[in-house]
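With one protein chain removed, the remaining protein chains of the complex are shown where they sit.
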Amino acid sequence: MGDKISRRKFLGRATCVAGGIGAVSAVYPAVASLAPDKAALAQSIAKFDISGLKELKLATIPYKGKPLFIMKFPAGFTPKKWGGKAEESINYKIFKPLLAKQKNVVAIIGVCTHLGCIPIWEKNGGKNGIPVYYCPCHGGVYTPWGDNIAGPPPIPLHIPKQKLVGNTLIVG
Amino acid sequence: MNQSVKEWFESRTGLGRIFHKEMVEYRVPKGLTLPYSLGMLAVLFFVIQIISGIFVLMYYKPDAKLAFDSVNYTIVQVVPWGWFLRSLHAVGAGFFMAIIYTHMFTGVYYNAYKNPRQLIWITGWVIYMVTILLVLTGYLLPQGQLSYWASEVVSEMPTAIPLDIMDKVSLWIKGGFSVGDITITRFFALHVVLLPLLLIVLVFLHMQFFHQTGVTSADGREVHGNEKETVPFIYVTLKEGVIIAIVLAAFSYFIFFNPAPFTPSANFAPADPMRTPAHIAPEWYLTAFYEIFRSIPGKFLGFMATNMFLIFLLLLPILDTSKKKSATKRPLFYFMYLLFLLSFAVLSIEGTQPDTAQSIVIGQVFFFINMLFFVSLPVIAHFEKKKEAIQ
Partner (left out) sequence: MKFLRSIPIVIILGGLFYALWSGILEPSEWKVPQSAEIIKAKVGEAQLIKEGSKIFKTSCAACHSLRYKKIYPFFVNAPNVKPLFKILMKEHNGFLTRDVYESAFALQLEGLKAAFGSVPPDLSTAYVYLGEGKLFNIIKNPQKVLPGTKMPNMQLNDKQVLAVSAFMKTAILPTAKETSRRHLIGIIVIIFFIILAILLALYRKVVFEEDNIEE
């Protein structure tokens, strides 16, 4: 008798496990179908010809469906205007070698880290006449290399992977 | 903890009790065989259609110029696993119709339309009608040549009735002089919203009605409420599970190896309002009607003949006056039933073939045999009563 009960239990469990495996694997194609397709992933590379850029003038191109800010900085650009501690920030540490490598051109992703609005480039400055990115939604302020210096944004703007080949900046 | 959570919900919803009563304790006759599983299979495939439908809906575009590419390019070639979802929906529709037909013919075999089950039969008939509307509206959506001409022909159907207003009815259905953008969007709305909702309600009614009156045993005896001759439904689900697994294995064969019979090649040509394909036939589940329609001379007569099958089907509870249930106990009925089934199969197959003189003769002969079944029912009942009286 004891043998029989265990047989019943065993078969019951085995059936449940098999059914469970089937149900879970049936979910897979449905979930997989929602993932971005190849064409969508192909957008993850953006190319830009930097030869026409003017100093401190913003160029915007789409990258992964969002704006990418590309800017040429004056030669010998220093962050001193924006306060003493700027040089220690993480973003500046990424930014500085890029300046040297890429003929003073750097691309930054133009999406506010607070709630995803697009910051506005204020060349002639906000309060102190210093050029900054200003986010109109909740008043976040960023330095030209993306450090958040005022308002609610929690972290700096993102600097994506990029390299310069000839005169073409390749992002992604 | 687990128990108290259960009680917390149960005391507030009572759903567990209903589920237990209808799905576990509900008693069905002993010795139920494959044909009795068809209802559950139909429900399973309806669920498959809804789920796969939701996923193909995410990429489908209801537009005369975009629909074709959204199905044949975006869904099938671009979306990861999109080919699988599309096959699931197309093959699923074919299986769904096959199961519905078999379920219906089983119902005729066991005389499931008789007192007190008339309402089960009538809701079943309405479900059949709604399902046909579902497949017809869905058929237009890929915007292939067959889609276009099937919809064109179906919406011209009302003009078979010789009334002046019917031309306007046809225009009203299409929303224009030919099947166009406006027809696609309205068929789309019907296909994805109205008809499925209607079907869900009807299926619930259908199930509630048969839970109320119970099922007869395979040899036609009333055993509902008889403890000795019935078993709790939960045991039967195990048995049905085996059948479901086997049907799903066959279903998988068509999805992964051979979806072609369910996605007709002629429908891969984009809709062209200026040219009808040389050989055009509806999908198999309507070819019987198509065969009747083209073999009976006269537009109106053909239209009426086509509807005769449907009307007689609805009238079965009235036509069959015999008190006996199940073909297993009625040899005469069994013989006529086989002729009925054979005529339906022949009409369905002949309907897929090109129009020839021979197919017209076949259509007329087998339409006559088909009708003979319905007409003979009162006569059979009369003979059976006489025989009983003698005994």
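Residue numbering begins at 1 within each chain, and the chains themselves are lettered A and B in the order written.
Operating definition for what follows: contacts are C-beta pairs under 8 Å (C-beta built on N, C-alpha and C of every residue); 3 or more make two chains touch, one makes a residue touch a chain.
Just so it is clear, the structure is predicted and the values come from calculations on it, not from any experiment.
Chemist: List the neighbours, among the chains on screen, of the chain that has been left out.
Modeler: So, taking every chain into account, the missing one touches A, B.
Chemist: Pick from B:Trp8, B:Trp172 or B:Tyr253: which residue touches the chain that isn't shown?
Modeler: Once the missing chain is taken into account, the touching residue is B:Tyr253.
Chemist: Check the options A:Gly22, A:Pro36 or A:Gly116 and report the residue that touches the missing chain.
Modeler: In the full complex, the listed residue that touches the missing chain is A:Gly22.
Chemist: Of B:Val43, B:Ala98 or B:Met157, which sits in contact with the chain we cannot see?
Modeler: B:Ala98
Chemist: What residues on subunit A make contact with the chain left out of this view?
Modeler: Touch with the absent chain occurs at residues 4-5, 7-8, 11-12, 14-15, 18-19, 21-22, 39, 42.
Chemist: Please give every residue of subunit B in contact with the chain that is not shown.
Modeler: These residues of subunit B touch the chain that is not shown: 30-31, 63, 65-66, 68-69, 72-73, 77, 83, 94, 98, 102, 105, 109, 145, 218, 231, 235, 238-239, 241-242, 245-246, 248-249, 252-257, 260-261, 265-270, 284, 327-328, 334, 338, 341-342, 344-345, 348-349, 352-353.
Note that only the chains that are shown with their structure count from here on.
Chemist: So in the complex, the part of subunit A that touches subunit B is made up of which residues?
Modeler: Interface residues on the subunit A side: 29-30, 32-35, 37-39.
Chemist: Contact residues on subunit B for subunit A in the complex?
Modeler: Residues of subunit B touching subunit A: 51, 55, 58, 78-82, 84-85.
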